[in-house]
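A single protein chain has been omitted from the complex, and every remaining protein chain is retained in its original position.
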Amino acid sequence: MRMTIAVAVLLALLPLGLPPYAMTLLTEALIMALFAMSLDLMVGYARLISFGHAAAYGLGAYTCGNILLHTDIPLPFAVLMAGVFSGVVAIGVAWVCTLATGVSFSMLTLAFGQLLYAVAFKWTSVTGASDGLAGIPRTKGPFGTAFFGTKTGFYYLTMACLFGSFLFARAVVRSPFGAVLRGIRENEAKTLSLGYNTRLYKIAVVAMSYMLGGLAGALYAPFAGFANTELLFWLLSGQVLIMVIVGGTGTLVGPILGAVFFLLVQQQLSTYTDSWALVFGAIFILFVLFVPDGIMGLARRRRAH
Amino acid sequence: MPLLELRGLTKRYGGILAVDQVTMSVEPGEVRAVIGPNGAGKTSLFHLITGVVKATEGDVLFDGQRVTAMPAFGRCQLGMSRTFQITALFPEMSARENTSLAAQARDKQRWRPLGGGSVFAEAQRRGDAALERLGLTHVADRPAGLLSHGDQRLLEVAMALAQQPRLLLMDEPTQGLSVEETAQAVDVLAGLFASSDLTVLLVEHDMEVVFRLARKITVLHRGAVIADGDPEAVKADATVQSAYLGGYV
Partner (left out) sequence: MDFLAFLVTQCLNALSQAALLFFLGCGLTLIFGIMRIVNFAHGAFFMLGAYVGWSAVYVTGSFWGALVAAPILVGGFGAAFEMGILRRLYGRDGHSFLMVTFGLTLMMGEAIRLIWGVAALQVVMPQSLSGIVFILDEPFPIYRLFLAGAGIVVAVVIWQFLERTRLGLLIRATSQNAEMVHALGTDVRLVRSAVFGIGCGLAGIGGVFAAPMVTASLGMAPNAVIDTFVIVIIGGMGSFLGSMIGALLVAFVQVFGSYYFPDFALAFMYLIMLTILVVRPGGLLGKEA
């Protein structure tokens, strides 16, 4: 807890000293961090590997974009509503995907993601098809304040979402519910035989994961000012899964570090090459081969020495 | 009224009759064993009772309630706890976390997603009591996967006990143990059954184990019951001898 507060204070003080372009990068990093952390809830705690987490992100982004474009609902509320909406949709998705287990589950999440991607191209009135939604505003409020629409204000909003979500996720994984998730991760058949309806637990954790992932997407729409089909594309699902694995699954903090790490690497590499997918893929394979417990695992081993 | 009652229970896999019209019951406080040669349908019968597979015909009644169509976790919630033929644990959790998670399954607030300190405290109290009854307190903090085979078997029993079951179902409790480990495990189990009024149904092929633990025996042959009664009566039964025991007794 002391560590969390220290990091929060540090991040809260950063806007005082950072130039605007760095603030933009940092805000994006925090959004990505929230997205990666949301996936860790499924992957790290229940061993539910999703290849379609972009669905959560895209759902959040399009929902928030539409709310902001068509209503006067204050920005922070719009973001929260989009996150919750994403979580509610996830109940249906998870109900279907948990019909299968293991690899088949993963493929179903991918299939659902691609289905949504295909829908986004056809449902022009809601998604703007291949043009996407442009000119998404940052609405005023609550109480008429324009603060959250400013660069600094939006940064604080993002930060609050990340920390709120982190505290929520941490409470969940440390609760009785979280203990059952760990049981499912280690031995699902045994957990079932102890009298837990494991499928309901899995559906619940997928919904939570989508809710937080949707929150991240909901922040991205007003951050970038647009939402397009890229946000639903399978490559994004892949990138975020890589961030989670490289950061260290089942730690919540690891994926946050993984996301920040990759955004910085991408930032640095993009001055030399635009083929960072090649680098991403290579780093990922090396991590799975040699450091399967990720950056957090490395840190833990170092401390143990 | 019997705690567990099977009425004409039948399971067919394609053309193969694995369990054939089995009718039997387990009275409260009874320790009963189901025995039979390999392929007699013991494991299939166990699956039907626990709810892992669905019956083709017939009924399973638990405490007078029809549970034939109830899924495995639902039957467990009614008070049927089981152990597996091949030890099933949470290998990376400590022994204490294993029993605690088992006990938590009986708590109304087992799914609480936030907070839950009181749930953990109560589950751990019950779990620790179960560990103590099986003499595992000294390994409580060790990861379950690193315990000896014998202790792992006992830990699985402890997990079932932590749920304070009304009926304990054991699938070949000494399967895979060495002669020495088997003797130790049987001693512990015999002590446990003698000092409590647990109702137990165990499936076992090791005769010595069965005759030491069980007070009642049901003999299965080709999926059907061919004898039922006290150990002495079963031993003396001519059909049983020809079908199964052969020259053993």
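Some notes on this structure:
Lettered A and B in written order, each chain numbered from 1.
The working rule: a residue touches a chain if its C-beta (ideal position, glycine included) is under 8 Å from a C-beta of that chain, and two chains touch if they have at least 3 such contacts.
What you see is a predicted model, and the numbers here were worked out from it, not measured in a lab.
Taking every chain of the complex into account, the omitted one touches A.
Only one of A:L18, A:V84 or A:M107 touches the chain withheld from this view, namely A:M107.
Of the candidate positions A:L115, A:A129, A:L200 or A:V291, contact with the hidden chain is made by A:L115. One of A:M3, A:L16 or A:L289 touches the chain omitted from the figure, and that residue is A:L289.
The missing chain lies against chain A, touching residues 47, 49, 51, 96, 99-100, 102-104, 106-108, 110-111, 114-115, 118, 122, 234-235, 238, 241-242, 245, 275, 277-278, 280-282, 284-285, 288-289, 292.
Note that in this section only the chains that are shown with their structure count from here on.
Averaged C-alpha coordinates put the centre of chain A at 43 Å from the centre of chain B.
Taken in their complex, chain B has these residues touching chain A: 50, 71-73, 76-77, 81-82, 84, 88-93, 97, 100-102, 104-107, 109-116, 119-120, 123, 159, 163.
Residues 171-172, 175-180, 182-183, 186-187, 189-198, 200-201, 204, 208 of chain A are the ones touching chain B in the complex.
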